[in-house]
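A protein chain is absent from this complex, but the other protein chains hold their places.
Now for chain A:
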């Protein structure tokens, strides 16, 4: 199973800003609609594999953590809040190891 790795070149984002950054990315991709942090973006029908890939790349680049295969679960990406939770867990996983 793949593990989380850290890119030390990426400056740490303060925990309070994690959800804002993700929300900003999602909103910028869909400027024509209002998306709340707890809203299911899959249920809105926006997700295709291209956007899913963009989301993962954005998270990895912005927060300097690779997302291991076993965290690539739909529930981790349904809402901005779920994604922020995932990032929080990945940060802990690296600091624990």
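As a convention for this text, contacts are C-beta pairs under 8 Å (C-beta built on N, C-alpha and C of every residue); 3 or more make two chains touch, one makes a residue touch a chain; residues count from 1.
Everything that follows uses one rule, which is that contacts and distances are computed from a predicted model.
Novice: Of the candidate names "Ring-1,2-phenylacetyl-CoA epoxidase subunit PaaA", "Acyl-CoA dehydrogenase", "Heterodisulfide reductase subunit C" or "ATP-binding cassette, subfamily C, CydC", which one corresponds to the UniProt protein name of the undepicted chain?
Specialist: The chain we cannot see is recorded in UniProt as "Acyl-CoA dehydrogenase".
Novice: In the complete assembly, which of A:12, A:44 or A:74 touches the absent chain?
Specialist: Only one of A:12, A:44 or A:74 touches the chain omitted from view, namely A:74.
Novice: Of the residues in chain A, which ones touch the absent chain?
Specialist: Given the touch definition above, chain A has residues 1-3, 29-32, 49-50, 52-58, 60-61, 69-70, 72-74, 77 touching the missing chain.
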